[in-house]
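Here it is: the structure, laid out below.
Removed: one protein chain of the complex. Kept in place: all other protein chains.
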Amino acid sequence: MKKKIPGRALGEAVRQLFRKPATSAYPFAKAKLQPKFRGRIAFEQEKCIGCKMCVRVCPAKAIDIILSAEQPAAPAPVEGQTTPPAKKKFDCIMNLDRCIYCAQCVEVCPKKALLSTDDFELAQLDRKALRRHYK
Amino acid sequence: MSKINVPLGPQHPGLKEPINFGLVLEGEQVDKATVNLGYNHRGVEKAAEERTYIQDIYLIERVCGICSHSHTTCYITCVEEIAKAEIPERAKAIRVIVAELERVHSHLLWLGIAAYEIGFDTLFMYVWRDREHVLDCLELVAGNRVHYAINTLGGVRRDITPEIKAELLKRIDVLEARTKYYTTLATEETTVLARTQNVGVLPRDLAIKLGACGPTTRASGVARDVRKDEPYLIYDKLDFKLITADTCDVFGRVVVRVLETVESCKIIRQVLNYLPEGPISIKVPWKVPEGEAVNRYEAPRGEDIHYVKGNGTDKPERVKVRAPTLANYHAVPHMLQGGWMADVPLVIAAIDPCMSCSDRALVTDKAAASSAVWSWEEMRRNGIEFYRRRGVDFSKVTLK
Partner (left out) sequence: MAIENILLALFYALIFPGIWFLATYGMTLEWVDRKLGAVLQNRVGPPWYQPLADFIKLVSKEVIIPKACDNVMFRNLPYFAVAGVTAAMMMIPVWNGALFSFEGDLIAVIYLLTIPTATFFLAGWSSTSPYSAIGSMRVLTQLFAYEVPLMLALIGPAILAGSWNITAISEHFARHPAYMPAQLAGFLVALLALQGKLERLPFDIPHAKTEIVGGQFTEYTGRLLAFFNMAVSMEMVVGAALLNAVFLGGGLGLTGTGAFALFMLKTLGVVLLLVVLRVLMARIRIEQMINFCWQILAPLAMAQIVFDIFLRIKLG
């Protein structure tokens, strides 16, 4: 470890002349993501039961579950049986500017109604466009 | 020659984060240096008391971007100790894998930054190109390149499949070969040797007296590493060397960090081959009983200490973080004194400072000649008064 060579990196530098640049041409080329990257959270309305566990566990107060504007009608009454109550529908309000994409809500949902996508190109010029209303 | 006061920071091209060094220069030589902290204080410890233990994982993770896993692991092992939860062996192994990957990442990042500080842009570009390999590894294991969030109360959140293991082994081989090349480059290139030898000298007894930790003190010959002194997770089962150097200068710190990176690659390979079968987490009730715990962890920058106090609810009573850089700051004025102005950015970079880790707010009252740490209430009241004087309307705000 005691020798001193000026310009020690010369071999390595000349080798770079024959290589492709290490720069990725994003955004003109697609970004390479590893599988199961934690991006935007998606919501599947059919599975949600409105327990609001995700709201309670979110570290950033980014998600909210509200009742849908239109609720499905109650099922038709059948003779001699008690009518089951109408299944409620829930919407999900996601504030992308608050979300830290930790996927804690995905992990805690008992019905697996939330899932992580690998969508990360979420920047907007208008703050209001970051408040997503999933129906 | 007359002395001039040159402020280095809080904004300076040589610093990654805001910190202020007040330098008194006589020509090109540094006569005196004082450290002024506080620019990155965010009130993390107070905010941790308002969130549940699981939410606090993500808050504590954001104390620092590069040593995020160190902070979460140290914190969550404290909580698991209070809750008397024994996490499965596979979870410990996965935590060690991510920890060592983080160490590789941090040391490669540091090597690039140190090269940039001495103007060696080529080495900076090469090292940061190879750092992409370890970032891809972390993305594969945890889902994100920084802020891995792999820890949860009771274990880890993601498993390492055989495909991930094969990919990791491939990339670790590449990284180890590249790191060995950078070792030769950093220790044989004339200009790098000229800039790092006998620069920022910290003698051994001074390093112990000032309480420096991590590679800063290991480069002064002090064989102190929490992984060997008080093994946590599965470090007592692993075979790795404790790297020290005895040159006590920046060159020693370069050598220690680069050799530690090679050791970390070896550790990752050992753990990947050792990975025991089993669950990756256990269920721990969210309400943690009363109790307190202290844990130490070898972060890439040194010894990280966390203290957690539980009070039976699902929110902690008190969380205290002592980051390694806070211990290393005291050594910096000693290292700068008598040196050259040109070496100041390199010496500061050589302790691998992470200002985000270490800022706290201390209010000194000159009139009353007292100093006290402000509470959340006092800080909030001060902020509201400040803006009320500037005409902002606070009639809808109530102080608890």
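Should a chain be cited, it is by its letter among A and B, assigned in written order, with residues numbered from 1 in that chain.
We take it that a residue touches a chain if its C-beta (ideal position, glycine included) is under 8 Å from a C-beta of that chain, and two chains touch if they have at least 3 such contacts.
Every value quoted in this text rests on a predicted model; they were computed, and no experiment measured them.
Considering the intact complex, the chain excluded from display touches A, B. Across B:146, B:272 or B:342, the residue that sits in touch with the chain not pictured is B:342. Residue positions on chain B in contact with the hidden chain: 4-7, 12-14, 25, 27-28, 115-123, 125-126, 129, 189-192, 194-195, 340-345, in rising order.
In the full complex, chain A touches the hidden chain at residues 6-10, 13-14, 16-17, 19, 21-23, 25.
Here is the rule we go by: only the chains that are shown with their structure count from here on.
For chain B in complex with chain A, the residues that touch the partner chain are 51-52, 54-59, 122-123, 126, 129, 132, 136, 139-140, 143-144, 147, 149, 152, 157-158, 181, 184-185, 187-191, 193, 255.
Those residues of chain A whose C-beta lies close enough to touch chain B in the complex are 1, 3-9, 12-13, 22, 33-38, 57-60, 100-104, 107, 116.
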